[in-house]
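Omission of a single protein chain aside, the complex is shown with its protein chains in their original locations.
Let's look at subunit A:
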Amino acid sequence: MGSPHEPHESHSSQEERLRAFVGRTLGPPRRAQDPVNLPMIRHWVEALGVDNPVHLDEDAARAAGRAGVVAPATMVQAWTMRGYAATQAPPPDDGSGALVAELAEQGYTSVVATDSEFEFHRELVPGDRVEVEERVERISPEKATALGPGRFVTTVRTYRDAHGQAVATQRWRTLRFRPRQPDPEPPALRPRPAVNRDNAFWFEAAREHRLVIQRCVSCGELRHPPGPCCPHCRSFEWDTVQASGDAHVHTFTVVHHPRHPAFDLPHIVAVVDLAEGTRLITDLVGTAPEHVRVGMPVRLRWLEADPDLTLPVFAPHEQEDP
């Protein structure tokens, strides 16, 4: 078996392939779907709240020295847009596809527009038919940006009328960047036990997969939860016995609320009677809520909840460990 990772391609060959795009025209000119027309101008003017009357009122336009109404200059880009249909079906490759694909190949999968500068040469009037041609002007070296490492791609779009005369040019700059990987979510931890001098022995034994029960050295009484002294004979001396792992469900609940990221809901928690006679709060695993009954026999299994927490859990008796 070889390495799962291909050796990295040299930086210079990537650089070269991008440089090959500079000065190139991205596909054939794209022609406006409709000629410049009054209804579209009206939509634009109303939507943007433009109050200059030269766009809709012939008399006002003539009074301002035009031959008739003129389209708003910044509308030039709108005439050549692909329109609603393009949002429903992907448009045919307009020629920019190869550059976008090469950038994506190099990891620059995200895009954000950074600036757009227009220069207008002539006002468009109803009846004009516009087309646009886009040429790559510059692809910057990789820069560190707030969004992630990326390259600024500058293109110049030239808008022409039916006679091939330039009516506007647009310098269009985008940042193509590698999105920064979000920090991986740390796995949700179960609530931590508060481990102290009175209970540490139990959690330490659990880490070694031993379920222990505190026993009074003086009178032999088992007790759980543990404590520093025996409620029966008041002795402070104790040791532990190891539980067999056999138990019965004394009672249980199926937890539905509230959600905690360390637990998959519904989650079954039980109080079990250990064969030795003490009780324990624990999780029931390897079963479903509808199968759990008070009194059912269960057997110990171990849950490595996380590197710092090992807990005894119980599964139905008939189900053996794999």
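The rule is simple: contacts are C-beta pairs under 8 Å (C-beta built on N, C-alpha and C of every residue); 3 or more make two chains touch, one makes a residue touch a chain; residues count from 1.
Rule of thumb we're sticking to: contacts and distances are computed from a predicted model.
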Candidate names "Succinate dehydrogenase / fumarate reductase iron-sulfur subunit", "Lipid-transfer protein", "Fe-S cluster assembly protein SufD" or "ABC transporter permease subunit"; UniProt protein name, chain not shown: "Lipid-transfer protein"
Residue in contact with the excluded chain [from A:G49, A:P141, A:P258 or A:P307]: A:P258
Touch residues of subunit A, complete complex, unshown partner: 190-196, 198-199, 203, 224-225, 231, 250-258, 260, 262-263, 266-267, 269, 271, 278-283, 289, 294-295, 305, 309, 311, 313
